[in-house]
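All protein chains but one are shown in place.
And now, chain A:
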Amino acid sequence: MTYQFDFAALLPYWPEFVHGLWLTLQLSAMATVLGFIVGTLCAIGRADGPPAVKWAVAAYVEVIRNTPLLVQIFLVYFGIATLGFRIGANTAAVAALVVNVGAYTCEIVRAGLESVHKAQLEAADCLGLSRVQTYWHVVLRPAVERVYPALTSQYVLLMLASSITSQISAEELTAVANRVQSDTFRSFETYIVVGLLYLLLSFVVRIAFWLVGLGVFVRRRKLGTAL
């Protein structure tokens, strides 16, 4: 085996890599925030909603968890176009990722909600808190704190899975890599670099989640104990 590595051939493309990296980060961040909101609302709907909502959420979760992400991305991208709306590939990518990760978030957060004892809800009710206030102040924070490691892993996976949106020519990191390797014919080097960049991104996402956790879970930060 006498393969000659030539990473220098990639050097002229560094601004594109940076651009791709940045876009991947943006896509992931948006999908994370929106997906968390969608997933959490679904989890509450499934745990505490009227029967129609419970069924709708259950159907959504099962459909998403049992179909490939790539198919979902195509469905969102071409589906929206067929309906007559013109949206960019990046927007479609975020939409598809939100739909996807929302379903997984729903299941994780639901486990968290179930861990909150009914007596907590009763205590909040007896103090006069409304349903919304109870969820916001009493239920969500302990629920999310308990499943936070699982959520973190899920959103790292989401960031990695965003590479698939290169298939609808969203301009993220993997799409950049595809173009660079077809220009330079240095496929191996290109994907080594991209792999390392994803590793870096994973690290960044984990750090970000850790920092958010420190800010939100004050009790845990101060006492260091599990809830």
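Just so it is clear, contacts are C-beta pairs under 8 Å (C-beta built on N, C-alpha and C of every residue); 3 or more make two chains touch, one makes a residue touch a chain; residues count from 1.
Following the convention adopted for this analysis, contacts and distances are computed from a predicted model.
K.L.:
Assign the chain not included in the display its UniProt protein name, restricting the answer to "Electron transport protein SCO1/SenC", "Amino acid ABC transporter ATP-binding protein", "Sigma-70 family RNA polymerase sigma factor" or "Stage V sporulation protein AD".
P.N.:
Of the names offered in "Electron transport protein SCO1/SenC", "Amino acid ABC transporter ATP-binding protein", "Sigma-70 family RNA polymerase sigma factor" or "Stage V sporulation protein AD", the absent chain's UniProt record gives "Amino acid ABC transporter ATP-binding protein".
K.L.:
Out of A:81, A:123, A:196 or A:211, which is the one that touches the chain we can't see?
P.N.:
A:123
K.L.:
Given that one chain is not shown, which residue among A:113, A:138, A:156 or A:201 touches it?
P.N.:
A:138
K.L.:
Pick out the residues on chain A that sit against the missing chain.
P.N.:
117, 119-120, 122-130, 133, 137-138, 141-142, 145, 217-219, 222-223, 225, 227
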